[in-house]
Each structure stands twice: as structure tokens, then as C-alpha cells.
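Removed from the display is one protein chain of the complex; every other protein chain stays in position.
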Amino acid sequence: MTEKTETKQSGDTASKDGDRGIKVIGILCNWCSYAGADSAGTARLKQPVDLRIVRTPCTGRIDPIFALKAFEKGADGVLVSGCHPGDCHYAEGNYYARRRLELLDRLIPHLGIEPERFRYTWVSASESKRWQEVVTEFVGKVKQLGPRERRAL
Amino acid sequence: MSERQAEIRELAKAALSEGRVDYFIGWGTGYDNSQIVPVFVRDAGEVDELVWNPLAQHNLSVYLKRKMPESPDAKIGVCVKGCDSRTLVSLLQEELVDPEQIYVVGVPCDGVINRRAVEKEFSGEVVDILFDGGRVTATSRDGESKEFSREDLLFDHCRSCRYPNPLYQDDSAGDPVPEPEGEAGPIWESLEEFEALSTDQKSARLEEVFSTCIRCFACIHVCPVCYCWDQCVCRSRKPELVSQKVEAKENLMFQMIHMFHVAGRCPSCGACDRACPVEIPLYLLHRKMNQELHDMLGFEAGVDVEAKPALQTFDVEDPFGEH
Amino acid sequence: MKFLAEDKLQSLLKELANAAQVVIPARAEDAEGMVSFRAWEPGVEPELDVLLTRQSAKEFIFKQCEEYLTYHYTMEGETGVPEEEEEGSPGEDEDGLEEIAHETLRVEARVEAPPQVLFGLRPCDASGLVQIDNVFSGYGGFYFDPMYNARREATTILAVACAEPRSTCFCTSLGGSPSGTEGVDALFTPVEGGFTVEALTDKGEELVKSSAFVDAEGSQEEAAAKVKEEIEGKVDEAFGLEGVRENLQANFEDTEGWDELASRCISCGTCTYVCPNCYCFNITDHKVETSGERVRTWDNCFNPSYTLETSGHNPRASKRNRFRNRFSHKFWYYPEKYDSLLCSGCGRCITHCPVRIDLREVVREMGSPRVAASGEEA
Partner (left out) sequence: MAEAQKSRLTFAHVEEGATTARAGKNAGNPYLPEVATVKEIVQETPNIKSLRVTFDDAEVMENFSFAPGQVGQLGVFGVGESTFAINSSPYDKDYLQFSVMKAGEVTTALHDLTVGDKVGVRAPMGCSFPVEEWKGKKILYIMGGIGAAALRATISYTLAHRDDYQDITIIYGARTPQDLTYMYDIEDWEAREDVNALITVDQEAPEWDGRVGFVPAVLEEEAPSPKDTIAITCGPPIMIKFVLQSLEKLQFADEQIYTTLEKRMKCGIGICGRCNLGPKYVCVDGPVFTMADLRELPDEL
């Protein structure tokens, strides 16, 4: 994405007024969770609208820094989801991801971020129902916490 | 102690005079007797510059990391303490150092002292520090002398050190020191205070601490396992993970990049912490990370040359994550 | 000459704080107890027993991070109502480029210079500011920097003469003094029961009109003179200046010599950031959506991207070249342009360097004629 398109299209209604809603970033692998979210949409399963999705080729591509950067930029919650272990499109990317994400998950509270604001999970392409549950539950928790009062990150 | 010093000099002399190394890196006296600095000895006749005492805090394996050797094919002799040897092991695990190119003198160590702590006991400048067994005598420029017990001045990480003897070496400067007794696992003291804080308090504390960061990058340059140099993503404009703006959150973000980059390769040697000119307790962050890695996987960085850094491998049966 | 009794210091600071931000050296309350400059608040005692603050006071005039320009784009005919675009489909909005073609742009310069008083800096720090002044205020017919100069003009500098120089102090080798007055508006010299105070500029004269000051007695003046003389003698001679510039020039190509001095350098930027004289900076743009700012931040010659060119070529790619540039700048390049030295001898670069690179040693070595064969000192 060029600088310009990013500029023009990241303009969201929420950030412009003080009484903003919440911003939740979903970082999803292309093959399972993104497809799962897609099929949930196609199946017209009701899901919260507060999630903005970033599609990555594989959870193995996700650096824990991506999630921290999202928080630093003002996200109120970050949800990472990929293929179930054993089902990675690239055979083992999510096994690597699992270690990194687990480490991040454990460190999140020590970085001054409530643990409920981060979650990593697995949703396959066919689990549109599960996607609906995961995202509803996660966004619900973040909503309960409300917008994050940012200090350090 | 002076025995070890003599051993270091002997080994360095032999390596230099036999042409096994082009230069030898050890510790030497700085601009006064209270300062120990890294020294590069190029001539067998100059090995008397090499010194060993509890001020030898520098992790010299930093000079082996990518781009740091002055000429890429130089043969280098280097002294490592136990903790330093673990960063060297991390570099060897990633094949970033050619074992054929280095000659490693292991220096068994019973702890290095925190010079800053000494300085804080004086109003004036400390210019001389002498060691006699467990006693440390420090003298200031205006002639005031104070005695300390070496034990009281040790760095935190030395107190809980489990690897006082180098884990990788070609030769040892003298006999090993006794291995610590007691628990087999690492000890994570000094984290409790931070851990006990609420999320909000932690955030406030981090903000306070990182607002003093001046972004001099000493922490990453002095870190032996942080080796991307000119290519570090923290200097990148695209993607811009850290901006040029100097403020607490950017500074912390920069430190997070460092932390996650060295995750699984950082043995908490404390070099970053000691180098920080504004005394940010970086070492605690890195220890926290290592504690979590240990809890997750029973993993310790830099103990086995044959092992892979924890985040560069996986086990199908890893016991965490949802199913 | 005036006198300020010790117990009048707080009331003086309070008085000054009515009209300006007052900055003093103070000890942090945390375990580290670092002494640094910060805004005075009632009750905060200036820490004058510690000779040098961790960093110099330059950040209060040459800010580490300064947003000096803001800009705002608006689309022609834009109503300010954001479009309701569907979200979550990042792959599909490639064609946004054309829409932005005809924008209007508002650019504004920002110069912020609230009045401030810096109290308690040492003469070396004040002298460092004078060296930076040359660069930013067009000495020799160069350009004038409005942001720096506005802040400089709005600042009053109250220096306190040093009581106990460190072994790493070498101001006298550079023509300075522990009671130097270069760049100082009023100099405070600690004597029994308080300070003698000399007003050195109009700003200084303005200051001493405060009722906190009384006229100094003859004995106090004598005491101050004695203090100054004594401390002057306590500063070690680090090197002679004669021939340093010429020798640095002659030794530029002595790569072996430079390599040897630089070998333990880890190529970080600590020395430049704690230095009261170093002034190099970077400029970057930061834009979010349609608005942004242009920011100036401290930079340093050890930073790889300092000289890295787009082609990938870097004129100073090696640690040695970066190292050499720092010292050559201070003792050769700067003197050639500005007729003074870019070092005031505070010694912070020595004491804060993670590996204790000693500037004095570098100047002694490379500022002297080098014997081609050995290169070693006798």
C-alpha cells in the first residue's frame, strides 16, 4: 500500500471525535482465519463491526512487534488468528508463530496492557461459526474494558 | 585473582607469538585505576596491558558480532566470563561466528561489581579501586577512602549467576570456580517488585522510565546478539516501526524491537543495562522475557552450541496455545 | 558584585518562576538518583554538589525533538465528512491514488520560545552553547536558525562555578575555566553562606535587580576570587592545542592509527548526545491521514543513516570513519569554519562512554605528529 492510499483510507470516523468507539485489530492468516472470517460474512453470521483485519500470508509472518505496534498506534485490542497447529498451509509456520505469540501473550500484561486485550487463537476456513464466537467474545471483552488509556505503549 | 590475570597474559602471549591470533581482546586499565576497559592487544610484548579484576564487566563477545571484527577474516583471541560465553554460544548457534576464526580464553568469574554503585557512595569522583580478597577499597579524587565488601557491590545478575564458569572456551585461565549449589533452575529475583504492580502502575512505570531514554542506541550496539547494524529495522522509514520522535512510547517500542529480536538468544548478560547512560533498567525487561521463555519451554539461551534458539524452532507438542 | 545568601536561593527561584520556566539540576527520586536538569517546582532543591548533570543543558535550547513545521492537506471541495468506505478489505483499494490529485495545502512554521532561566549549569555547558550559537546564528555568513535562536534569546543562563573538578575535566586545556563566563549571563560562585554573583550581560543585570541579592562585601569578593583561583588549579592539563588541527589533517589517512583508537568503540551515539557541543540533527516527516509535521531530532555521526545515500553508498561506512569524523569535526572542521573549538572539556563523553573512549587520548594521539614507523608513544 502506498503512503497515499494509506493516508486516505485509514480515515475512520471513530478517531475523529473524543467519544470514540473501540478499535480492534485482527491479524489473520490468509488461508484459514481470513477465509473463516470471509465465510462467516458470506453466511451472514452476525459479528461485531469493530474489528479491522490485517491479512498476512501466514501467522509465521507475524512478528510480535506487529501487535505491539498496533497497541502503540492506539488499538484497544489485538486478535491474532491462524490455521490450527498441524494445518498450516506452509506446513509449519504456525508452530513457529505459536511460540512467539505465547511469549507475547505472557509479556503483554507486563508491558502495561490488560491481558484481555490480546488473544491468539486458531480458526480454520470452515469454522465460520467458531470465528463468529471468537470475535464476538474477544470484542465483547475489549468493549467491557473500554478504550485503552495509553501511557507507555 | 592475580593468578588468573597471569594466566590470561600467558595464554594471550602464546596465541599472539605463535601467530594463532591477529589480535587478542581482553580487559585493561582505563584512564584511571577505577576503570576497566576492553583492550585490543596486537603484540605479544604488550600482554601486560591485560588485567583481570572484578571491574571487568564488559562482555567482549560483542566484538565478534557481525561487522564488528576490524577485518572480516582476522583471527581473534577473546576472553569470556561465564555470562559472556553464553552470548558467544548464541552467536555460534546461528553460525554468525566461525569457531575456526576465534580463540576463546574462558575466565572463571566470581562476580563483577557495579562501579556506579561505588560512585554513588561518594560525593566526589572515584579514581581508584583496589581489591583484596573480599574487600574493596575505593578512593575519591579528594582523597576520601571507603571500604566495601565485594559481595555488597556485585551486580544483581552476578548474585544469581548459575554459570560462573564459561560454557564455551578453548583454554581456561586457571581452575574453575565452584559451581553454585542449590536450585537447578535460574533464579529470577528482583523482578517481583515490578510484577507486583497493577497493569496501570506498570504502564506508568514504563512511561516514566522510558521518557528518560535518549535513543543513543548504546544498548543495541553493546549487545553481542543484536547484530543487524546498519540494517536495524528501528532505523527504517518503511516500515516505520519507530519514528524519529523521541518520546516514551517510541522509546519503549524501540526497546521492544530489541527485546523480541534477541528473544531466545539473550542470556541476560546485562550489557545493555550497564551501557545505558541514563540507567534504564533494561536488564530487568530482558530477564522477564527470559523467565517467561523458561516457564514456557524450560529454555535457557546460550547454554548449548548444538541447540537452536527457542524462537527459531518448534516442537509439535509445545504445551501451550489453544487447540 | 552581588551576594545571594544560601537561604535566599529558593525564594529567588520562586521569583524567577513567576515569569519563566526555571530549570535546575535535580536528583531523581528513584533508586538510581540520577542528577539531571528539570523544571523547578517549589521545594525542589538544586543539586549543586554533583559536578555534572548526566546530560548537558543543551536540550533546553536545542531540543532533542522539535516539531518545527506543520502541514495540512485538504481536498478541493472537501466537506470534512469522511466517506463511509467498507473496511477490512485491504487488497482492494489500490485505485485511491487519482482522487488525491488536487489538494490544497496549508504549511505553518512553528517557533516556540517561552522564557526560561537555566540555573546551575557549569561554565563548560554554557560555553558549549556558545559554540552551537555560531552554527545556528549564521557565523561567517551562513544561515540563521529561527527556532534555535528564539529559544536562545528567551533564555537566561545562570552558571555556577565548579567546586571540585573531576579528573576527566579539561576545560582549561581548551581555553575555558571552571569559573568561565563565556555564554553566561550571571555567574554564581559558591562562597561561605551562599554565592557571589556577577552580572555579565543585560539579562544578568536584570536578574540581580531582584531583592534576593545584596551587595557583596569585600571579604566575600576576595573569597570568590580565591575559590576561582583554587579550582582553576585543580583542572588537569589534558593536551596542548598547538598544531592539533594541522596534525589531524596530516593524520587523516593514518587508518591504522585511527583503527587502533577506534577498536573498542561500539559505534553508539552516547558521546554525542551527552555532549554540550554536538549539534548535528536529522529531519523527518510524520504524517497521519492528512496532517503532519516536520520534525528535527538530534542525530549523530555514528548513526549509519547519517550519511547513507539512497544508492546504498555510504561515504562513512566503517566505524573508523565515523569515529574519525567526530574528533576531526571538533578539532579541525569546526575550527576552520567558526574559529573556535567544538569541545568545552566537560568530559561527559569520557565518563558516559560504555567503553570509556577517552577524547583526551584521541587528541593527544591524532593531534600530534605521528611517527610513520611505530605510531606508538614513547
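Think of it as A, B and C in the order they're written, each chain with its own count starting at 1.
Assume contacts are C-beta pairs under 8 Å (C-beta built on N, C-alpha and C of every residue); 3 or more make two chains touch, one makes a residue touch a chain.
Fair warning: this is a prediction, and the values are worked out from it, not measured in the lab.
Visitor: For the chain not shown, which residue from C:E6, C:E103 or C:E256 touches it across the whole complex?
Guide: Touches the omitted chain: C:E103.
Visitor: For the chain left out of this view, which of C:P114, C:P315 or C:P369 touches it?
Guide: Among C:P114, C:P315 or C:P369, only C:P315 touches the chain that is not shown.
Visitor: Per the definition of touch given earlier, which of C:A20, C:L69 or C:A163 contacts the omitted chain?
Guide: Only one listed residue reaches the unshown chain, and that is C:L69.
Visitor: Spell out, residue by residue, where the missing chain touches chain C.
Guide: The list for chain C reads 68-69, 71, 73, 97-98, 100-105, 107, 109, 111, 133-147, 149-150, 153, 249, 252, 279-287, 292, 294, 299, 301, 306-311, 313, 315-316, 321, 325, 328-329, 332-334, 336-337, 339.
Going forward, only the chains that are shown with their structure count from here on.
Visitor: Taking each chain's centre as its mean C-alpha position, how far apart are chain A and chain B in Å?
Guide: Result: the chain centres lie 36 Å from each other.
Visitor: I'd like the Å distance between the centres of chain A and chain C, where a centre is the mean of that chain's Cα atoms.
Guide: The mean C-alpha positions of chain A and chain C differ by 43 Å.
Visitor: What positions in chain C touch 2 or more of the other chains?
Guide: none
Visitor: What residues of chain A sit close enough to touch chain B in their complex?
Guide: That would be residues 63-65, 68-69, 72, 84-86, 92, 95-96, 98-104, 106-107, 109-114, 120-122, 149-153 of chain A.
Visitor: Enumerate the contact residues on chain C facing chain B in the complex.
Guide: Residue list for chain C touching chain B: 32-34, 36, 49-51, 54-55, 64-65, 164, 166-168, 259-260, 263-264, 266-270, 272-274, 282, 284, 286, 295, 297-298, 300, 303-305, 308, 314, 319, 350, 352, 354-356, 358, 360-361.
Visitor: Okay, in this complex, where on chain B does chain C touch?
Guide: Residues 30-32, 35, 37-40, 42, 58, 62-63, 68, 70, 120, 123-125, 127, 141-142, 212, 214-218, 220-222, 229-230, 235, 237, 243-247, 274-275, 277-279.
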